[in-house]
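Quick one: this structure, given as structure tokens, is what I'll be asking you about.
Excerpt of the complex: some chains, original placement.
The letters A, B and C name the chains in turn, as written, and every chain counts its residues from 1.
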Amino acid sequence: MSQTPASPTAASASMATATTALARVAESLARQGMMQHLGTRLVSVGEGEVTLAMPYSDRVTQQQGGYHGGAIGALADIAGGYAGLSVAPEGMEVTTVEFKINFLNACQGGELHATGRVIKAGKRTMVTSAEVTHVADDGRCTPCAVMQQTLMAVPKTY
Amino acid sequence: MSQTPASPTAASASMATATTALARVAESLARQGMMQHLGTRLVSVGEGEVTLAMPYSDRVTQQQGGYHGGAIGALADIAGGYAGLSVAPEGMEVTTVEFKINFLNACQGGELHATGRVIKAGKRTMVTSAEVTHVADDGRCTPCAVMQQTLMAVPKTY
Amino acid sequence: MSQTPASPTAASASMATATTALARVAESLARQGMMQHLGTRLVSVGEGEVTLAMPYSDRVTQQQGGYHGGAIGALADIAGGYAGLSVAPEGMEVTTVEFKINFLNACQGGELHATGRVIKAGKRTMVTSAEVTHVADDGRCTPCAVMQQTLMAVPKTY
């Protein structure tokens, strides 16, 4: 994205694509009851890279008061999924075939940021990764989890 | 569990163990803000095998109205984790090192049942699996997801 | 497979299918340079379930003289893959999208047996599992590894 566009036309096309990716992800996120309920919000959408944030609340805790592995997994899942959606063919959305997540540190308070990235956008399946970072109220960041995921494009039905 | 106990004492010991496992899991589940929020309830607790249920609501949906992969993953995570907790040494609880989940069928309505089972209870790590099944309002069951997980025992701090 | 066939015709059809699955798996295995090199052999082929064996040798060891995780992973990979091949549409073979394996016990000597099973045979992807067991020279069995895998059907090109 740091390259000088070859022409005004190319610049417009690129901006149009970015706008489309943002619109697609925002529309999908607004429809996810679970993510609305957990207060998840979009931080940034690029082509093949999406960042989301989830605030701490008693809706995302486990038995010790830390973020629940299931909440961390859910956030990582959609970060990877939306990275895939941002580059999926028009008229398609993506569904998760599988994901695998490693937890790195227990975290509490503040919020979680998850960045999903497309590793390979194949015709039949996509491979993505996600990094989840805890951002404390004082701004200090701690690695929280890493995920590796397989997606599949499916026709959009809504 | 189908064996005839060798003596009344053995039977009492076994019942005591089962009661303890149930109490441990129930106490932990009641403390999980996320799971309380999603309406998750215990269905059964055996030694090394635990079943949980999660009802359908707009708190667990994705963009098409089906169960969110993140909700399915969260349920599978605790089913495996509680199977591990049911056999963990006294004074210890378990934390998830990592899990991997494959989604088998999209599901909507009714509720999800997840059964976690201990595959190997090692001294330092445990391996578990979980099967998630969708139970429709008319009782029809559909496989929803399978998970494979690594746990670690940690001292209980509450 | 324990049902009484409804008619001689059904019995023949079932036998023909089983023969075809065996032929497909055996043909593929014979073409795998790596598996020939490691001395891997077919133990049994059913519809959706295949068992393979790999003998101990210095071709499969790690630094302590035990079976190498890479050898165990390779055996589990083809056990799952061949379970998928046994039910793949005619003219297709399968390729591994991804797999995840947990190691349960270190093993040495004897041989490894891996049984792959189809969990879900979808149109676009298949999900399988594999269990790897160590069989010592005296016949004693020890769980060695468990695997969960995603496959994709691709046209057979040879």
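Just so it is clear, contacts are C-beta pairs under 8 Å (C-beta built on N, C-alpha and C of every residue); 3 or more make two chains touch, one makes a residue touch a chain.
Note that the structure is a prediction, hence the values are computed from the model and not measured.
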| item | value |
| --- | --- |
| Subunit number of the complete homomer, 3 shown here | 4 |
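The criterion applied here is as follows: only the chains that are shown with their structure count from here on.
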| item | value |
| --- | --- |
| Whole-Å gap separating chain B and chain C, where each centre is the average of the chain's CA atoms | 29 |
| Whole-Å separation of chain centres (CA-atom averages), chain A against chain C | 35 |
| Multi-chain contact residues (two or more partners), chain C | 100, 127, 150 |
| Touch list for chain B against partner chain A, complex | 28-29, 31-35, 37, 57-64, 68-71, 73-75, 77-78, 81, 93, 95-103, 106, 157-158 |
| Chain A-touching residues of chain C, taken from the complex the two chains share | 97-98, 100, 124-125, 127, 150, 152 |
| Residues of chain C touching chain B in the complex | 100, 102, 104-105, 119-120, 127, 129, 143, 146, 148, 150 |
